[in-house]
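For this view, one protein chain was removed and the others were kept in their places.
Lettered A, B and C in written order, each chain numbered from 1.
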Amino acid sequence: MEEAVDISVDFAGIRLANPVFTASGTCGYADELADFTDVNALGGFITKSITLKPKKGNATPRIVETDSGMLNAIGWANIGLDKFIEEKLPIIEKMSAAVFVNVAGESIDEYAAVAEHLAGEAAIAGFELNISCPNVAKGGITFGTDAVQVTEITSAVKKAAGEKILMVKLSPNVTDISVIARAAVEAGADALSLVNTFTAMVIDIETGKPVLANKTGGLSGPAIKPIAVYLVNKVYNEVAKNRGIPILGSGGIRTASDAVEFIIAGATAVAVGTANFIEPGCAAKIVEGIKKYCVRKKITNIKELTGSLGIG
Amino acid sequence: MEEAVDISVDFAGIRLANPVFTASGTCGYADELADFTDVNALGGFITKSITLKPKKGNATPRIVETDSGMLNAIGWANIGLDKFIEEKLPIIEKMSAAVFVNVAGESIDEYAAVAEHLAGEAAIAGFELNISCPNVAKGGITFGTDAVQVTEITSAVKKAAGEKILMVKLSPNVTDISVIARAAVEAGADALSLVNTFTAMVIDIETGKPVLANKTGGLSGPAIKPIAVYLVNKVYNEVAKNRGIPILGSGGIRTASDAVEFIIAGATAVAVGTANFIEPGCAAKIVEGIKKYCVRKKITNIKELTGSLGIG
Amino acid sequence: MAKNHSAANRGPFNAVISANKQIGQRFYRLSLGFESAGAKAFAKLKPGQFAQLDLADTPLPPSKDIPEDLVDAARRKILLRRPFSFSDVINKDRKTLVDILYRVVGPATLRMTTLSAGDSVNIIGPLGNGFWVPRGKKQALLVTGGMGAGPLLHLAKVLTADHHGIEAIAFAGAKTEKELPFEGQLDEISQELGFSLAEFARYGVESLVATDDGSAGFAGPVTDCFSEWLGRAGLAGKDMIIYSCGPEQMLAKVAEIAEKRNIDCQLSMERMMACGIGICQSCAVECKVNGSSETVYKMCCEDGPVFDAKEIVFSS
Partner (left out) sequence: MAKNHSAANRGPFNAVISANKQIGQRFYRLSLGFESAGAKAFAKLKPGQFAQLDLADTPLPPSKDIPEDLVDAARRKILLRRPFSFSDVINKDRKTLVDILYRVVGPATLRMTTLSAGDSVNIIGPLGNGFWVPRGKKQALLVTGGMGAGPLLHLAKVLTADHHGIEAIAFAGAKTEKELPFEGQLDEISQELGFSLAEFARYGVESLVATDDGSAGFAGPVTDCFSEWLGRAGLAGKDMIIYSCGPEQMLAKVAEIAEKRNIDCQLSMERMMACGIGICQSCAVECKVNGSSETVYKMCCEDGPVFDAKEIVFSS
């Protein structure tokens, strides 16, 4: 029975064994989750944000828990491009999931430089452009909320990325996400990734200060799921569907049911973030759960499900 | 000991016994919560959105629960201005809390008409302008996300409102809430209320359809609290503080600790919404809890607390 | 329709669980006791009234006891209270004991199964308006679908106790025999008289059983069984009244039958409820306006949950 279900997906021209990714910043650089789960069971994998030079990141506390969510302000802490190539690429070469490198930087040049250095690496399927991280002073979200800048950075990185898939990760902290999505697609994005985290703050009422050293952080986890589902559906209807652009949906996914919600809303694939911290094997479980759902619903190809909400 | 604490606040020129309101749409038109709590223990009270003519509202389901939150798409269902004046004003006259009428409409004229009709009513302290409701096809959020329109509608209603306090309720669904806040204040808003709900969607994976008849709804409850605290702090720092404009903070408040967080972030007063459904007496409890907090922290006047975060 | 007047104390009260008995695969009967103010408030509970239970901090069952189809739903943390009506009320020694029949369908009802004697649960109620008995009725026809049996059991008790002139008969439907929310054995009396469902029989009320799959009693929807029975008995008219509670599609069918035969009919409706106390407007029920083609939304929690069948505009 199960064999009859095809949950492999075409994602911007490449074939993924299944539509489940782990999200940037929640699964390390390569096989760090291997002690806990079969990373080769994943359809896709996205590295922690990589910048040209190593970054120390913010002071601590860098996280705080909220109702059904958490704030993080890691601040792009990462080993930098050189060490990534030296230490992590060899491991990535052995991974069967499609690996996307999440690229970040403080200037368009820095973004482009990272992509250019990696554009020739066979082990990498593509890039996820992080123009939406709310936790860094420069770069990040300033790019992600202005359509003109999104156009510029997307075109620049597209050139640098050569044949690789360019996925642009959108910020939800905007009035109309479709405007930004359209700008990205028209500037060359092959896929869209949404959502990144929501800018937020927790105050410790005993000290009278923000809990996070960075003061604000990005809200992720189940709390944001209904907003993320709405935004995925909106971008699917207004931008992605007609242009044949796949969406990687994320925000609070923890179960196969959550994943199916995003797929019905219009996501070709989904990314699991915060949930990896609680249940490091959950992405692999979600793959199984999606299969079971399809069997139960007599869906033979997951394509039938994608965007099947058909509203708007 | 307790007598030494003054938690009364000056709110746009009027004195409130304490900084706790119940939020529009979550406490009826007047004394509907009276069976469950002492409504006179509240500092302020905001009616359900009132439109010129009665409104039926959306089809059901109008709500759905999410992780630590809920979506609503009531659609401004209300008894209309005439019936409000006839049936509810006489009750409001007997209430000791400062009563604000939440005004909504499909056109600037409709908003202004409602305010004009009520501007002479002594029982009413002011208006809360709902330009941020995500659940109606016309009006509502379209006004709230565009600074030019916010200016227009605020000026028009300001004129209609006469001597009454005009509070503008901001939508969080924008790229930069300070831009909208500034537009409202410059057009005559005496106070700002934030946040309204976040546009969101829940899909029933069994039927493949949105749970809500209206398809999308507004997310409220503890899930949104950290985003709301951030937005209150941002508007406080960037707009309200220097102009001496009070903020009514809301979004997921359920306990006195939550209320204190908003006050430290910059709210002069707070509004309790969704929590009324679960614990209809919670607003009165929050008043007591704020007092206790002040005693414990040796704060003699709550003013010392407002905006004390002092960052940014 | 007697309106639930304000200034009544409707809680929140703490009730203490006295039993929580599994009576079917996914059916339970929760028995709760109120004291002092809560006892006073619930002592006069009318059949069809309901209450809002706070189950947010009630623990989940251990994961091995969570049915596979509810594993994902069980992850959701509960925020809102949940509405339940009652199948029985007993006043004893200044205490008020009430029973809730419930079915496990999601995170809250899953949590409910872990309540055990001595635990307490926070309750707002009684809420809404119950069934009422118009003058001059001689026969009451109780049509239940699935969990809808609860309030009609309570009604059967009240009819027997307080309305001696009225004879009641129950029509109890479910998908399969296993999903009939009754504990006792199904003893068939005769094809005509149907079954002696202990729960109804103790009030002297005979019952006919229908299951969609024919595993017990009439094979088919309970509304077909009911309609056939009415046809056989050739009954209609103004000394009868139909009371019904169950899935909305079933209620629509019951309303249709009642209209055709010109029988008074009261239906207990369900809606997703945030507050249960008339302040959130989430529980709208579309109702006809007398003598007009217009409709209005009434609130299931405050104006209902029991409505005159003639009022209701069914959606499908």
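Methods note: contacts are C-beta pairs under 8 Å (C-beta built on N, C-alpha and C of every residue); 3 or more make two chains touch, one makes a residue touch a chain.
These numbers come from a predicted model, not from an experiment.
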Exercise for the section: Could you tell me which shown chains are touched by the chain that is not displayed? Expected result: A, B, C
Handout entry: Of A:I63, A:I85, A:A123 or A:V295, the residue in touch with the unshown chain
Key = A:I63
Completion exercise
Note that chain C touches the absent chain at residues 57-60, 62, 77, 120
Fill in the blank from the handout: Missing-chain contacts on chain A, rising order, are 25-28, 32-36, 48, 56-70, 72, 74, 77, 221-222, 274, 276-281
Practice task
Spell out, residue by residue, where the missing chain touches chain B.
Solution key: 67-68, 222, 254-258, 289
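As a convention for this text, only the chains that are shown with their structure count from here on.
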Practice task
Please list the single chain whose C-alpha centre lies closest to the global protein C-alpha centre.
Solution key: B
Handout entry: Set of chain A residues in contact with two or more other chains
Key = 67-68, 222, 257
Handout entry: Residues of chain C touching at least two other chains
Key = 76-77
